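With one protein chain removed, the remaining protein chains of the complex are shown where they sit.
Chain nomenclature is as follows: A and B, assigned in order of appearance, with residue numbering initiated at 1 for each chain independently.
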Amino acid sequence: MSENLLDIKNLTVYYYRDGKPIKAVNDLSFSLGKGETLGLVGETGAGKTTTAKAILKLVPEPQGKYESGEILLDGKDVLKMSKGQLRRMRGHDVAMIFQDPMTSLNPVLTVGEQIAEVVRLHSKVSRAEATKKAQEMLEMVGISGSRYTAYPHEFSGGMKQRVVIAIALACNPRLLIADEPTTALDVTIQAQVLELIKDLKDKFNTSMLLITHDLGIVAEVCDKVAVIYAGEIVESGTAEDIFDRGTHPYTEGLFNCLPRLDSEEGERLNPIKGLAPDPMNLPAGCAFHPRCPYATDACRQSNPKPVEIEPGHFVKCHVRGIGKEDA
Amino acid sequence: MAPLLEVKGLKKYFKTGSGLLHAVDDVSFSIEKGTTLGIVGESGCGKSTLGRVILHLLEPTDGQIFFEGRDITRVNKKELHELRKDMQIIFQDPYSSINPRMTVKEIIEEPLIIHNMYKSADERRHRVQELMDTVGLARRLGNAYPHELDGGRRQRIGVARALSLNPKFIVCDEPVSALDVSIQAQIINLLQDLQRELGLTYIFITHDLSVVRHISNEIGVMYLGQMVEKTNARELFKNQLHPYTKALLSAIPVPDIHNKSKRIILRGEISTPIDPADECRFSVRCNHACEQCRKGQPQLVEAEPNHFVACKRWQELKGRMEADAPMEV
Partner (left out) sequence: MPDIMENSAELKKQNQLLEVWKSLKKNRLAVFGLCLTILLILVAIFADVIAPYDPYSNDLANTFCYPCRAHLFGTDNMGRDQFSRVVYGARISLLVGISTSLFGMIGGIILGSIAGYYGSHTETVIMRAMDIFMAIPGTLLAMSIMAVLGQGVGNTILALGIGAVPRFTRVVRSAVLGVKGNEYIEAAQAIGASSFRIITKYIVVNSLAPIIVQTTMNVASAILAATSLSFIGLGVQPPTAEWGSMLSAARPYIRDYGFLVLYPGLAIMATIFGLNLFGDGLRDALDPRLKN
């Protein structure tokens, strides 16, 4: 397991409202190897963003509480780090790209200053060197270095997201967390930004955790995929495992409800029935059972454990999670 | 048969501090009864403004709108009030498009009250329940407030309200963009079922190309206030004549790891719609732009049967773009 950059083991994070727990992340485990890109796929409220924040120990306390589990970054538990260690880790080892480029930049500083600031925070360089590095980073993300002195409001959404990426990569982080990095952008701009992220990732050999609801983006960028539902990973494996041999009923449902580009006229979509569960009131047993067409009594009674159905391909399901040898 | 809705040379300009913003610039199309016209484009292309101008939520600057053969470009207050019964809209954001201080029942009932559709309150309440059944809202939610409901249910409220006056025509302005995929599919199915049962005609505005292909009969692609290509939905995905459409379609991330087609990456970003120059508006980003594209705007012409395109070079490009068209990687 030592070759893994990130190992999340049995992470459980609750938020509390009026003393009652909101079960955002439940006993969640996954790992990410060096240089790999993992797509974390799920719908609104599935716990994607909470997981990302937990890796940086940024879940707002005291409303949010890390109930149990560990997040090992190079073998060190993030949840046990001191404030100083956390500060060094954030931005230097792990950087984050947020969904909304409009609000994640400081409007009163020039974009160059914002990049240089991060550089100076994490490496002992002179002001001039930081400025030079910031200009290099701008060039790297496809913005002319001469725009160092421009303010965020002078940029369009796509350009701002490039700046955010430049800030994130300024210190050569080993792990990049991208939380819906292109959701706020138009398709043609999204294509540009995805292309950029892929190029830079290869260039720096950065590991990436890409959080998204768009399976198309995952197919485009990711080596590995984890599907998250109600704060649990219901299925994980390589991109081939998920896209070609997706096994969990929820994964199946996600693919089925997408309009296909080769569908016939008048074809109907197959939505997953019902709604995502309320994290304050999770159903007993498997959290997906009320929406699952294959649910059995076992599903209503106990929550299944993840089963490795083929090497590296885990499924958390009573019905489908049967190892090859048992089938 | 005459089309249900016809739009001719429609323009909507806004005055801004830095000049005249051409939000919708000389757009023409028609829609047959019972069909869906999809309007696709990126933010700022004027697709939402177009829907609002047709509904008279914004007044057109120039051009004509015909509904059931009748010119409705200029209407007085009374005519507009009547028109509202026939033409409705479903909004994008189910969070901000319903009044948070009204209950579900009140929201759906309101159009019926405004238009005096029923004589007695009992009849009206009956109709509200009927509408809630139609869109799949449990009756017991009638007294709930919108903030207690999820996005999918709120969008169902929006649909019920739009249906309440028995309209013939509905503008769907990105009705599923704010919803999760599993809920999105539910709403799309609902809209299609309603269209079949009630014979509705839709304009379906969206930036999501796979959704628009699924739901539309015809698709119009907009760029900076103009329609650059319009044809049958399936034809558009098979055979794009405009370089922008081509790039747009190639940019959709497809949820299939084996079909990684070559992307056409466009230069730069959408330019400004304020006082645009007299040239092809796409020419600054176009990989095929040449001298003639910068001189005068291209007209939307019927290049192939029922396939309209606004590009001066479509004939030369047809062969060339096919050469560097999607290929297996």
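We take it that a contact is a pair of C-beta atoms (placed from the backbone, for glycine too) under 8 Å apart; a residue touches a chain by one contact, two chains touch by 3 or more.
None of these values were measured; they are calculated from a predicted model.
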{"item": "Contact with the hidden chain (one of A:D244, A:D278 or A:D297)", "value": "A:D278"}
{"item": "Among B:T16, B:S43 or B:N143, the residue in touch with the chain that has been omitted", "value": "B:N143"}
{"item": "Residue ranges of subunit B at the interface with the undisplayed chain", "value": "52, 55, 57, 80-81, 84-85, 88-89, 91-93, 96-102, 110-111, 114-115, 138, 140-141, 143-145, 148-149, 158, 161, 164-165"}
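Methods note: only the chains that are shown with their structure count from here on.
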{"item": "Centroid spacing, where centroids are CA-atom means, of subunit A and subunit B in whole angstrom", "value": "32"}
{"item": "Subunit B residues within the subunit A interface of the complex", "value": "42-43, 150-152, 180-186, 188-189, 192, 207, 209-211, 213-215, 234, 237, 247-248, 250-257, 260, 263, 265-266, 269-270"}
{"item": "Residue ranges of subunit A in contact with subunit B within the complex", "value": "43-44, 156, 158-159, 186-192, 194-195, 213-220, 239-240, 243-244, 253-255, 257-261, 263, 265, 267-272, 275-276"}
